[in-house]
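As you look at this complex, bear in mind that one protein chain is not there, while each of the others sits in place.
Presenting subunit A:
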């Protein structure tokens, strides 16, 4: 299944990883992985979440030590036991989404720990910083601005400049384009091509396969900690190269994926309607109906707009366009909840759970009216009974309404957040990553509850990056790519391969955007 690289091999590879094996406890996460990079070559490293990409890079950069295998630079074996070893050998990494915090200016951050910078005047440093950034990245950045005030994309420029200034032999970029707009992506690629021209080897990790195709000569695919294969890209690419990459990543064909049996309930009238809902800078106008008895899935990569969609629908983020619940416009989270809306946010401990409160308080929070008198006095007995019912229905452990929520496992916490909306008898559910950090047992229980809700006529908008969850639950799936709807898949067409293809930009559905308007 491996199509050999067609890059001409003159002399020893710049980097050759051979038989890299790494375990954490009983789990082996890398099995004899191989990777080589020629001087002046950009190699894409791709794979599903947990395929071993990050671990491999951490071995290469000295954060982890492999149990077996060899790292060779220019044909000579090297030992990389700590990050400083890697730096000394000229290996630099630009990490994904690495926040440069602190009250440093751009210039200070750029030369932090750089020997030559000591003693130089502030003004001289700033002039040098501006020049260095422009030379290294082709973009401009005010060197006097505080780093914490920069966008992620601008912070990345500092990282990139630092890496370029170090004159690396090998540069590793981990998902570098996720925070970038299209023009910035091209700018980054220009920088990378310049580096490539100087003979720097580049390992480029990305889920944005379409972009990978523009910049990399081949994609090395990892799956379950092993080399799954390699696909030539760019000028050497064969027909359907990206589809082949997706296939290698997923490691199974469409037929192997089974769907949940169709629900008997018919989709009823639309309970949630989005009409041109847009979040400027994140999400292009999106129109979508979710009917009673229907689960509509939404997914996409970082930067696709999924990360803001749930907040916008639930009234927690300013947006353009209209959102209607049960046929009526609503404003803000209070309006959403008042119209029968329920929001299970992705950040459970900050936005979902009252971590410092009892399960009883958590379960009652969205439905205080139903457990209090007209004068606003709580009816303790009613509250206790209902909490006990919900705890039993959701199988929350410990089954103790007085327990403090922070002491529960992630799965049980999520059941409590969901239970809060069952108590409120909500009909429109916006679930954002409902099973992230949830153990397998609780996960299936949460799925059961979601299915039950839908059978009882609820409308569910399922925002998730867990594609198996999507395939298993969603009646329809909308895929976002860089803020736009690129596909809407019916249940029978929803497969991990198909969704991943659209989400990564590898596949195109030409008419999807018209449909969205």
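As a working rule, contacts are C-beta pairs under 8 Å (C-beta built on N, C-alpha and C of every residue); 3 or more make two chains touch, one makes a residue touch a chain; residues count from 1.
Basically, contacts and distances are computed from a predicted model.
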Could you tell me which of "Proteasome subunit beta", "Aspartate carbamoyltransferase", "MvH Hase/Heterodisulfide reductase, subunit A-like protein" or "Branched-chain amino acid ABC transporter permease" is the UniProt name of the chain missing from the displayed complex? "Branched-chain amino acid ABC transporter permease"
Which residue of A:74, A:87, A:389 or A:439 touches the chain not shown here: A:439
Touching the hidden chain, out of A:314, A:390 or A:487, is A:314
Per the whole complex, from A:201, A:352 or A:483 the residue touching the absent chain is A:352
Only one of A:334, A:392 or A:490 touches the unshown chain, namely A:334
Residue among A:269, A:468 or A:493 that touches the chain left out of view: A:468
In the complete complex, the non-displayed chain touches which residues of subunit A? 26-29, 31, 47-52, 96-97, 175, 207, 223-226, 249-252, 256-261, 299-302, 304, 306-307, 314, 316, 333-334, 336-338, 343, 345-347, 349-357, 361, 364-366, 368-369, 372, 376-378, 395, 397-398, 400, 402-404, 406-409, 411-412, 420, 424, 432-433, 436, 439-445, 447-448, 451, 465-469, 471-473, 496, 499-500, 503-504
